[in-house]
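Sharing a structure here in structure tokens format.
Every protein chain of the complex appears in place save one, which is left out.
For subunit A:
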Amino acid sequence: MAEVHVIGQIMGATGFSESSLFCKWGVHTGAAWKLLSGVREGQTQVDTPQVGDMAYWSHPIDLHFATKGLQGWPRLHLQVWSQDSFGRCQLAGYGFCHVPSSPGTHQLDCPTWRPLGSWREQLARAFVGGGPQLLHGDAIYSGADRYRLHTAAGGIVRLELGLLLRHFDRYGVE
């Protein structure tokens, strides 16, 4: 079986209007993939940057997959939330990106979006906070039913992911 190692970090996020941010992340794969070691999902710390506007998490990712096929290449999905001084959390953006498919180290910028509600919900969000969230997290990384959503852009999440492939040449993958 071919093996894939994803070794890297969720570095941080920039471009969001709020400043104390954290990220919930997860990796979704197809049926042919099996996670041999590593945690498939997690949550970063909350960072309040003192210098500049980028929130830094440096959250390590170390995953070891074994696979029988190329379908269902791993996708990393992210939810960026902001936490205020009272400890309340508000959604700042959803995003996903595919794990790179060529070996080596890659710098990834993952754009994010958040659902817009009606004008009433937008007004309430500006004053009181809150705002609509997705009921099922799989809309973040799947295309089905996206046409129902109306969204606005959030900031960008920066990732540095390194990819190590093993035995792919045995199966004829270039």
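What we mean here is this: a contact is a pair of C-beta atoms (placed from the backbone, for glycine too) under 8 Å apart; a residue touches a chain by one contact, two chains touch by 3 or more; residues count from 1.
Rule of thumb we're sticking to: contacts and distances are computed from a predicted model.
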item	value
Per UniProt, the name of the complex member that is left out, chosen from "AP complex subunit beta", "Nuclear transport factor 2", "Cell cycle control protein" or "B9 domain-containing protein 1"	"B9 domain-containing protein 1"
Residue among A:Ala55, A:Cys110 or A:Ile140 touching the omitted chain	A:Ala55
Contact partner of the left-out chain, one of A:Gly15, A:Gly38, A:Gly117 or A:Gly137	A:Gly38
Touching residues (missing chain, whole complex) on subunit A	5, 7-9, 11-12, 20, 22, 36-39, 42-56, 58-62, 64, 83, 85, 87, 102-105, 107, 158, 160, 162-170
